[in-house]
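Below is the structure I would like to discuss, written out as structure tokens.
Every protein chain but one is kept in place in this view of the complex.
Let's look at chain A:
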Amino acid sequence: MSRPEEISPPEIFYGDTEASKYTSNSRIQTIQAQMTERALELLALPPDESAFLLDIGCGSGLSGEILDEEGHVWVGVDIAPSMLEVALEREVEGDLFLHDIGQGFGFRPGTFDGAISISVLQWLLNADSTSHSPSARLTRFFTTLHASLRNPSRAVFQFYPSSDDQVTMITAAAQRAGFGGGIVVDYPNSKKARKMYLCLMVGQQQPDQSRIPQGLQHEGQV
């Protein structure tokens, strides 16, 4: 089976049909919800406080709905207009922006208390019509994201790398942009449940939170 990011750029792949298919598929919904909750857990926000969050590649608002439920105020960016249309129809609370994350962000320094991103980062790596190389896009993305995050805070990305080289390239670009942190692998021994998260840290974390979190080992732990 081909990976979607190898077929076409996301704004093309997630056209009207894929956007509604993606959103109404209950298996995708469940997995997306679980990954969003895990990403929130890895963000390690102060308990019982609404935060101002960025949802990178918010798509049709599946993760945004969970941010709403948790009482967070959020901004979502996505490059696929038809996904954003679906998010509008679902009446999520966040502000939605049509945005190519490879072009970088214009948010003022320290804007966000955290950022999450579910199943998006791998899209940044495929070369499409743009004349800019994936590495230039990655650098611009991480640099401007780092600036827009509060000190201290975190950004957590669930993603599907297609190779170890991709993981290295992404991690290196994040470190060059000033992020600490690293990769968390949940259920590393399960072919089906294995999930990879890039858990990035801005500034000095709380003493008990400064190490890269442990991956989950047994299914049913979430």
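Quick note on the criterion: a residue touches a chain if its C-beta (ideal position, glycine included) is under 8 Å from a C-beta of that chain, and two chains touch if they have at least 3 such contacts; residues count from 1.
By our rule, contacts and distances are computed from a predicted model.
Asks: What protein name does the UniProt record of the undisplayed chain give, "3-methyl-2-oxobutanoate dehydrogenase (2-methylpropanoyl-transferring)", "Trm112p-domain-containing protein", "Replication factor C subunit 5" or "Ubiquitin-conjugating enzyme/RWD-like protein"?
Replies: This omitted chain is identified in its UniProt record as "Trm112p-domain-containing protein".
Asks: Pick from A:Phe105, A:Trp123 or A:Tyr197: which residue touches the chain that isn't shown?
Replies: A:Phe105
Asks: Which listed residue, A:Ala19, A:Met35, A:Leu62 or A:Leu96, touches the chain dropped from view?
Replies: Once the missing chain is taken into account, the touching residue is A:Leu96.
Asks: What chain A residues would touch the chain not displayed?
Replies: 49-50, 52, 71, 73, 75, 77, 79, 81, 84-85, 88, 93-100, 103-108, 110-111, 130-132, 136, 140, 144
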